[in-house]
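Worksheet for the structure shown next.
Every protein chain of the complex appears in place save one, which is left out.
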Amino acid sequence: MSARIRVIGKRIIVAIITLFLSMVVSFVMMRETPGNVWQGLAYQMAQSQNIPLVMAYQRLTAMYHYNPNQPMITAFLTYLNGVIHGNLGVSMLNQNVSVNQVIAAALPWTLFVAVIALGISFIIGNWLGVRMAWKRNSFLDPLMTGLSVISHAVPSFVIALVLIVVFSLRLGWFPYNGAFSFLVQPGFNLPFFLSALDYACLPILTYVLVLLGTQAMSMKSTSLAVMNEDYVSAAQARGLRESVIVKRYVKRIAILPQVTGLALSFGGILGASALVETLFNYPGIGQFLTNATNTRDYSELQGLFLFQAVCMIVANLIANVLYAYLDPRVKTEG
Amino acid sequence: MSVVVRFFTTIYYNKKALIGFILVVFFVLMALIGPLFFHFSTAIDYSARLDPPSFAHPLGTDFAGRDTLTEIVIGSQQVLSVAFWAALISLSAGVVIGILAGFIGGVVDEILMIIINLVLTIPSFSLNLILAAIFSVTSPVAFGLLLSVTAWAPLALGVRAQILSLRERDYITVARLMGLGKGYILTRELLPNIVSYLTINFIQSASGAVQASVGIMLLGLVPYSVTNWGQMLNIAINQNGGLSNPSGVYYMLSPILALTLFTFGCFLFANGIDDFFNPRLRTS
Amino acid sequence: MEDSYILKIANLNVDYVTRGSVVHAVSDVSLSIPAGKLTAIVGESGCGKSTLTTALLHYGMGQRRGAILYQDKDILKLKGEELRKFRWSEISMVFQASQSALNPVMRVGEQFIETYREHDRKVSKKAIVEKASQLLEYVRLDPKRVLQSYPHELSGGMKQRVMIALSLLLDPKVVILDEPTTALDVITQDAIFDILLKINREFNTTMILVTHDFGIVAKVADYVAVMYAGQVVEYNDVRRVFKRPQHPYTKGLIESTPSLLSNNEEISEIDGTPPDLRNKPQGCVFHPRCPIARPICSREIPAARIEGDGMVACHAYGHPLYAQESNIEKVGG
Partner (left out) sequence: MGALMTIENVSMTFQMKKNLIGGPAPQVHALSEVNLEIPQGSIVAVVGESGCGKTTLGKAIVGLQKPTGGRILYDGEDLYNMSGDHFAQYRKQVQMVMQDSFAALNPMRSVGQALAVPLQKLGIVKGRKAARDRVIALLESVGLVPGEQFLAKYPHQLSGGQRQRVCLARAISLSPRLIVADEPVSGVDVSSRLSILKLMSSLNKELGIAFVYITHDLSTARYIAGQGKLAVMYLGRLVEFGDLQSVLDRPRHPYLRALLTAVPAPDPDLARNRPPLPLKDLDLPDATRLPSGCSFHPRCPLAAAGRCEQEVPQLHMVGASAVACHFADMADIS
C-alpha cells in the first residue's frame, strides 16, 4: 500500500471520529444544557396557552417526537439514526419544513458566494504574494499590507456595512437586499443567473476583502522563505529563466501550505456568514442560522450547526488529501 | 536598563507599535475612568434625535436625542471587560492545556489533541451565537466565558507546538542533565521563550473577542443594553434605517469607528511587541 | 607558464547592504585561475569565499565592483539572456548544501531535462536522458533508479553525486566546488574527491574548490588561495603553501590542524576571532590576531608581493626580522 494512501486513510478515520464527536456535541448542547431548551419551551407553552405543564410536555412530544423521559442514550441513538439516514428533523417554527429542506434551499447560495470568493482570493492572493516576494518593494507591498491590516483589524460585518453604504446606497452600483431580483424568474435562465451574480457581488467582495490581504501576505512570507532555500539560488546558478524559477520552484512549493490554509479560509467564511448574510439579507446558511437563533428554533439550529461542522470537516479532509497529492515528500508520517 | 524604560524605548523606535499602544491605552483608559466623567441619562429628547456632530455632541445624538459620545464611553466599559475576560479565560485555558499536552506528552497529549482538533473543527462563531441565545448571558465574565468556549483551542495548539519545539532544544536537555527540576525548566527555561507569544495572543484574543461580542450584539442576541457598541449598531441598522436614512449614518458610524480603532490598535501593538521580548533586537 | 589562465579576477569587491550597515564580504581580491587545474580557496566561515564563488556566476545578492574576465568577457558586465546562458554552460557549481540544492518536488530526471532545455531547446528529451545517464554512471550511480527518484529518496552522498553529474551536464569549462563534502562522512568524502579528481584529469575541467579543511586541500589542490576577512592573503602552488607558508595566517591555520600522522606536539591555535566584516580593523586585517604584528601592520594595508608563481600580502614578507620573530613566537607558544 502506498504511503500516500495510508496518510489519506488516516485523515479519513480522524474525520469520521471528529464527525461523530460533533454529533455528540450538537446533541448534548441542545438537550442537556442547564435550563434545558425543551424545559424552557414547555414552561413557555404552559404559560402562554394556559395549560398544565404535563400537557405542554405531551404536546411537545407529539410535535417534535421529543420525549423527556427517554434515557439520553436512547434519544441519542434515535437522533443518530435520523442523521445517518439524512434526516435532520423538522423546523420547530414551521412543521411543514424539514431542516433538510432549509439546508437544500440555503446551501447553494452560501456555496455560490463562498466558492467564488475563495477562488478569487486564493488565485489573486497567491499570485500577488509571489510577485511581492520576487519583486521586492513594489507598489503592491503597501497596498497588500494595508489589505492584510484590514482583514486582521476590521471585523467582517464592518466591511459589509461600509460596502453596503458606499456601493449600494450611495453609489447605487450593486443591489444588496436578497439573492436575486424579484423581477426575474428563478430557474436555468440567463437573466436569473446575471441577477444572482449582481446580488452576490457585494457579499463576495466582503469575503475577498477579508481573505485577500492575509492570503497575499502569507504567500509572500512563505515565498520569501522558499526563495531563501538553496534550491532557488541553485536554480539561478543553473541558468534557468526567472519565469521558470518563479513558477516551478517558488510558486510550486510555497503554495503547498496555502492549500492547507484553504480549509481555514473556508471556515472563516462560514463563521462570518452568519453576520454577513444577515446584513445583506442573503438567504444562505448563515442567515438561516441567525434567524433560527433569534426565533429559538432549536431543531433547525441543531441541524444547521451540525451541517456547518460537517462542511468544516470535509473542507479539512479535502485540503489534507490535496496536500498529500501535491507534495511528493508526504511519505511516511502525515 | 529597567524593564519599563526598555519597553518604552522599544515602543518609541517602532512607530507602528507606538500608534497601536496609544490606541489601546486610550480605549483602556476610556473604559476605566471614562464613566467617571460621562454620565448616561435615560432622558429622551426626540427633538434632538440623530443629530449630526456638534460642539455639544461631538459624535452626534442617538435615536432618542442622547449624546452618542457618552454612549460610546459607557459602552466601552462593557465591550472591553468582555474582551478582557474572554482573552484571560481563553489564554489561561490555552496555556494550561497546551503546557499539559506539550510538557507531559504521551496519552495525555493524545487525548488533549483529539479534543483540541475537535474544537478547532467546530464553527466557532455559530456556536457562540447559539450559546448566547441559549444562556442569555448578562455579566461580562459569563459573556467572556462563552466566547472562550472555542477560542482557547488555537491558543492551546500554539502553546503546545511552542513547548514541543522548545522541549527538544539542547539547553533544555542540559538543564535536565544538571538535575534541575521540572519546575525550574518550566519557569526559567520555557516560559521566557513563550512570554512574547502569550502577550501577542492575549492582545489578539482581546481584539477577536471584541469583534465576536459586538457581532453577536449586532444580531441582537444578548439582552438589551443600549450603550453597548454592538447594540448601538443593531439599533442603527434595524430600527433607524441607518443604512437608508442619511441622518442615521453618524449614529451608525460612531460604534464602527470605535470598534475599528480599537482592533486596529491591538493589531499594531501586537505586531510590534515582539521586538521588546527578543534579546537580539534589544537596543544596547 | 604561458597565458593559461581561464579566469582572471581583478580588484573584486562585494558588499552586502543590510539595515543601515555595509558588510564588506570580499575586498579588493585579484586572482587568476589556471586552466585545467584545481585551485582551492581556503578560509574560515565568513571569510568571503562563498561570496566570491557566487560572484563568478554573477547571481544572488551583493553589490559587485571590479572585473572577472572569462575568455576576454567580463562576467560582471553580462546581462539578461547572455548572462543566463553563460551560467552553467560555461561555469557550473556543486553546492555546499547539495542536499538542498535540488528542487524537492521534482524528480531528478526532470531537473536534468529542465536544465538542459533552458540552455538548448532543440535537444530531444531522449538525448538528454542518455547524457544524464552516462554522467550518473560516471559518478557511480544507477541512472534508472536515480532519474525516477525525488531528491528526498536519495542519501546525502548520492545527492552530492547527482549534483556533480548535473554540474557536468552542459560540458562547462569550469566547475566550482563549494564545500562539496561538509555534511558527508570521511569515507564518502574520499570517494567523491576521487571522482572529482578523475573528472578534472579526464575532461580537463578547471575546478575551483572552496573549503575550510586543509587536509582536503593537501589531497586534491594544485594551487591554493588563502582568504581571510574578505581578502586573499596568500596564493601559491600547493606544495609551497604547505612546506613554506609565507603569511602568518596560513601558517597558523596549517599549524592548528591536528594530524593523524604526527604527535601534534607542535600545533597551536590562532588567538582571537575573525573580525566583524562591517567594521574591519585598520591596516592589515589580520594584525589583531597576528603573532608577529608590528606597529606598521595596524597603519598600512600590506601590498601583495610576488612569491614564486603566487603572491603574499604581509608586511613581514621578505623582511629580515620575519624569520627571527616567528622563531621567538614558537619558543614562547
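To keep things simple, chains are lettered A, B and C as they appear, and every chain counts its residues starting from 1.
We adopt the following convention: a contact is a pair of C-beta atoms (placed from the backbone, for glycine too) under 8 Å apart; a residue touches a chain by one contact, two chains touch by 3 or more.
On a predicted model such as this, the values are computed, not experimentally measured, just so you know.
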{"item": "Which residue of C:I9, C:M158, C:L177 or C:M227 touches the chain not shown here", "value": "C:M158"}
{"item": "Residue of C:T115, C:S149, C:Q189 or C:Q231 touching the missing chain in the full complex", "value": "C:Q189"}
{"item": "Contact residue for the chain not shown (choose from C:P143, C:P172 or C:G252)", "value": "C:G252"}
{"item": "Touch list for chain B against the chain that is not drawn", "value": "169-171, 173-180, 184, 188-189, 192-193, 277, 279-280"}
{"item": "Contacts of chain C with the absent chain, listed as residue ranges", "value": "44-45, 140, 155, 157-158, 185-191, 194, 212-216, 218-219, 221, 238-239, 242, 252-254, 256-261, 263-264, 267-271, 273-274"}
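Keep this in mind: only the chains that are shown with their structure count from here on.
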{"item": "If a chain touches chain A and chain C alike, it appears here", "value": "none"}
{"item": "Intercentroid distance (Cα basis), chain C paired with chain B, Å", "value": "55"}
{"item": "Length of the line joining the C-alpha centres of chain A and chain B, rounded to whole Å", "value": "23"}
{"item": "List of chain A residues in touch with chain C within their complex", "value": "229-231, 233-241, 244, 248-249, 252-253, 326-329, 331"}
{"item": "Residues of chain A that touch chain B when the two form their complex", "value": "14, 17-18, 21-22, 25, 29, 33, 35, 37, 149, 152-155, 157-158, 161-162, 164-165, 169, 267, 270-272, 274-275, 278-279, 289-290, 293-294, 296, 301, 304-305, 308-309, 311-313, 316"}
{"item": "List of chain C residues in touch with chain A within their complex", "value": "54, 57, 59-60, 84-89, 92-93, 95-97, 100-106, 114-115, 118-119, 150, 152, 166"}
